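A protein chain is absent from this complex, but the other protein chains hold their places.
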Amino acid sequence: MPETTIESCEVKRLEILSENGDADESLAPKFTDSQIRELYETLVRMRTFDGRALNLQREGRIGTYASILGQEAAQLGTAYALEKRDWIFPSFRENGVFVARGYEMYMILQYWGGDERGIKVPEDINMFPISIPVGTHMLHAVGAAMAAKYKEDKTVTLTYFGDGGTSEGDFHEAMNFAGVFQAPVVFICENNQWAISVPRARQTAAMTIAQKAFAYGFEGIQVDGNDIFAVYKATKSAVDKARSGGGPTLIECHTYRMSDHTTADDASRYRTKEEVEAWKEKDPILRLKRYMEKKGLWADSYGKQVDEDAKALVDEAVKKAEAVEKPKPQDMLVYTYKELTPRQKKQMGDF
Amino acid sequence: MPETTIESCEVKRLEILSENGDADESLAPKFTDSQIRELYETLVRMRTFDGRALNLQREGRIGTYASILGQEAAQLGTAYALEKRDWIFPSFRENGVFVARGYEMYMILQYWGGDERGIKVPEDINMFPISIPVGTHMLHAVGAAMAAKYKEDKTVTLTYFGDGGTSEGDFHEAMNFAGVFQAPVVFICENNQWAISVPRARQTAAMTIAQKAFAYGFEGIQVDGNDIFAVYKATKSAVDKARSGGGPTLIECHTYRMSDHTTADDASRYRTKEEVEAWKEKDPILRLKRYMEKKGLWADSYGKQVDEDAKALVDEAVKKAEAVEKPKPQDMLVYTYKELTPRQKKQMGDF
Amino acid sequence: MATMNMVHAINLALKEEMQRDKDVVILGEDVGRDGGVFRVTEGLLEQFGEARVMDTPLAESGIVGTAIGMAVYGLKPVAEIQFMGFIYPAADQIFNHAARIRSRSRGRYSVPMVIRTPYGVGIRSPEHHSESSEAHFCHMPGIKVVVPSSPYYAKGLLISAIRDPDPVIFLESTRLYRMIKEDVPEGEYTVPLGKARIVQEGGQVTVISWGSMLQKTIKAIEGVDAEVIDLMTLNPFDEEAIFNSVKKTGRAVVVYEAPKTGGFGAEISASIAEDAMLYLKGPIKRVTGYDAVLPLPKLEDYYMPSTERIRKAIDEVMQY
Partner (left out) sequence: MATMNMVHAINLALKEEMQRDKDVVILGEDVGRDGGVFRVTEGLLEQFGEARVMDTPLAESGIVGTAIGMAVYGLKPVAEIQFMGFIYPAADQIFNHAARIRSRSRGRYSVPMVIRTPYGVGIRSPEHHSESSEAHFCHMPGIKVVVPSSPYYAKGLLISAIRDPDPVIFLESTRLYRMIKEDVPEGEYTVPLGKARIVQEGGQVTVISWGSMLQKTIKAIEGVDAEVIDLMTLNPFDEEAIFNSVKKTGRAVVVYEAPKTGGFGAEISASIAEDAMLYLKGPIKRVTGYDAVLPLPKLEDYYMPSTERIRKAIDEVMQY
């Protein structure tokens, strides 16, 4: 028995909705018209929020902000596949996921405005705060999933990270624990082709991110991340699988970061206009709009209304965010431990 | 274009020398008779050393020791494929590799006897000291390989680690950097089925360790780690590839830890006698001996002589190790930095 | 009431807490089938099953990171790091996450987790098996650090740590594991976190230490009118007990086995120098490990603060 094949793996890519709005109906999720509209309206709300946040930053009204432009379908298609009881562990770029989950928009602005109270997640939303250290929070999702399994809760956890995040050791440990403990967790990589200035090809020599799942004994799949049907479908089936005891899945949403990395970045230093231009035609919202047109779900008046409604909601959120009172300096101490330490009590006296 | 296959991977296993000593000659490395003898004699020396070290520990003459019993072919077959200019980055279980590379055996004993001077690698051996933190030193091998590439040195680095070591984040980062920078490095996993009490199946849900290379865009292969021909052949071709600019390779040596984890461990707590027994027939030295018998390279007198020579060498090493003077307490301070700090100078006065 | 060593006392605390509260789970390398390399978790897998006593892959960040997720979800994980020298791969999870999640979420989430780990010099182990790096974790708001010095306190402190709403690093001296036997009650009792203990009252000098150094200290003070403080919780530490004692004695010696520079004892000295200075008669001495990489066994006895070195420092401060 000389050289034999003992294992093998195929990496698939799922695409359902084409750039010009045609869907492969044999694969498309069975959405009702009102669901399609809900998806579209949410996408617009996400984008409107995002654009406003960028403006607020430029005007010095909030701090550094990380845009989601171009990644709306990847964020909504995944979040939409979850139930309310399921848990989300986001990175720092999931502003759209927060919006999609019904998180108060003014609080997201408050957070990026430099006030931690904006990220005090309300009791009725199963979502973890933004995690800035890249690649580290997936472990929390796995641990929560292990706990859910232990408690026989039938909840699923889902965690987001970027292509850059896959290079951190914690990504590896999270994936490995998930495989070993068959944790009900879904890993969503928003592969937006860049980690600040580092292109995807320099992040890993693997052809895809999806194939990394093979190293941990579970399935990985790549989807067109600007195709909300493909994103949703892959996520839904991963969530169902996790919920029914089938263990973890890795989903690579192949998408693109249309903006600078954050408002502190200038992407023109390291990538070409042409590259960005080429992705404009792949826009996730445009694509859904074209689909709706073809399906007779579109009217320009509808589109206008959706835009205006989104704008009004965001306007209100901005107003609310800016009306929030400044935090008190003491606030910085009180959440360190359940109770103040003796030394902290003395330090409170400084204010 | 719905679901398409965009990447694929096959994991191979290489076996050349069977348990009863038959070799697939079409695959077998072209060793001369004297090389075969050299391999056998080195294997015996490794095992003799190892057995003696275990005894010395039992007698309280050295400290905790990690046995290589059963893993001799994995250690020699890999080391034998290197040139003198190549670099080795070992874990804590490569005592056999040290022996194979001509490292003074008395110094290995001195090290395990609790004296760091035993691991001061002589200038003419390109080998790094033993690294106890599991999974961490592969990064050094990758960095050294990157440096060699930068200096256009044409040297290759090779690093050893266990199945347990593949779970650490640093393994991931080392593999990933190696892939991205196409570093001339060979990763040797001695998959001996156990990480202390944790069985291989609980270390990762992947079917093989070899397949993990796919996640980093380079080749991985499993070999029968008790088959010195297969180990050598796979390593030699990985080393040649690395030297000629072909980048890294992962080799999984599928073998078995016949002893306790270390002398501080009691493996009977967590694994069955039957499992251990089953691996006895796969012994790497026995296998080579059977091959030599079939090839007419064997005589009982030869076998006896080899045993005696090994014993004599090890006897001498033990004597030499035990004749070494105790280190001076000051020694603990002098190698912290190139020069003593002012505070350390004061501290030297304590002794 | 039974007489037992620290390994058994800790094992008992774990067992009783697991019986009491099914949200208490254990995870780590070799904690299950093997019962831990020091046998601290022996018998727990058999009693509570694989779902509650989890042998994990060999990955410290993974252990702590998943434990954080479990804690956030409502469990009370007790994670084991096999030796303190191997805690660094988990440093990011401890510093950037465990310590900060309550603060980051303004109290919405918390991390009621314990990280147990053996520490300290004295059992002739290989490199990285004898470190005391408590100082790092004491310089991290949001983390508590606890170090018991005997079986009785080990059990009572561990129960408190498990019930504590915040993350606790629980350090177990390998040297003490089997050194002392003591009466340890069966059943529930707690020793409060954040409180030091006056081991012996005295009037002339205050000697502060913790863990395995406490035992050395007790030997070193023979014949001296010393007040001995066992700090027990290093973060947050009991300033008041220290200041009260120093106000009485006017002299202080701090003993710790980590490298001198930047060790946690520096904080104790600095605190005294800041808030109880006016009561001092002379310098505050520290008896510590050296500013060196901890040597292998042949030299470890020279590295570790000895009774003689502690006594010498006491004699020195007594001259003022």
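Read from first to last, the chains carry the letters A, B and C; within each, the first residue is number 1.
What we mean here is this: contacts are C-beta pairs under 8 Å (C-beta built on N, C-alpha and C of every residue); 3 or more make two chains touch, one makes a residue touch a chain.
What you see is a predicted model; the values in this text were computed from it and never measured.
K.L.:
If I consider the whole complex, including the chain that's not displayed, which of C:11, C:103, C:117 or C:173 touches that chain?
P.N.:
C:103
K.L.:
Residue by residue, what part of subunit C touches the chain that was omitted?
P.N.:
61, 85, 88-89, 91-92, 95-96, 99-100, 103-104, 127-128, 133, 135-136, 138-142, 235-237, 258-259, 261-275, 277-278, 280, 282-286, 290-293
K.L.:
Since one chain has been left out of the picture, which residues of subunit A touch it in the full complex?
P.N.:
Listed in rising order, the touching residues are 63-64, 92, 111, 113-116, 132-136, 164-165, 167-170, 195-198, 202-204, 264-265, 269-270, 326-327, 329, 331-333, 335-336, 341, 343-344, 347, 350-351.
K.L.:
What subunit B residues would touch the chain not displayed?
P.N.:
With respect to the unshown chain, the touching residues of subunit B are 87, 89, 116-117, 119-121, 123, 128-129, 131, 133, 136-137, 139-148, 150-151, 157, 169-170, 173-174, 176-177, 180-181, 335-338, 341-344.
To be clear about the criterion, only the chains that are shown with their structure count from here on.
K.L.:
Line, ring, star, complete or other: which describes how these chains touch one another?
P.N.:
complete
K.L.:
Centre to centre, using CA atoms, which chain is the farthest one from subunit C?
P.N.:
So the chain farthest away from subunit C turns out to be A.
K.L.:
Give, as an integer number of Å, the spacing between the C-alpha centres of subunit C and subunit B.
P.N.:
36
K.L.:
Averaging only over C-alpha atoms, locate the centres of subunit A and subunit C and give their separation in whole Å.
P.N.:
40
K.L.:
Per the centroid of Cα atoms for each chain, what is the distance between subunit A and subunit B, given in Å?
P.N.:
43
K.L.:
Counting only residues that touch at least two other chains, what does the list for subunit B look like?
P.N.:
Within subunit B, the residues that touch at least two other chains are 167-170, 202-204.
K.L.:
Quick check: what residues of subunit C touch more than one other chain, meaning two or more?
P.N.:
Residue numbers touching two or more other chains: 56-57, 59, 61-62, 89.
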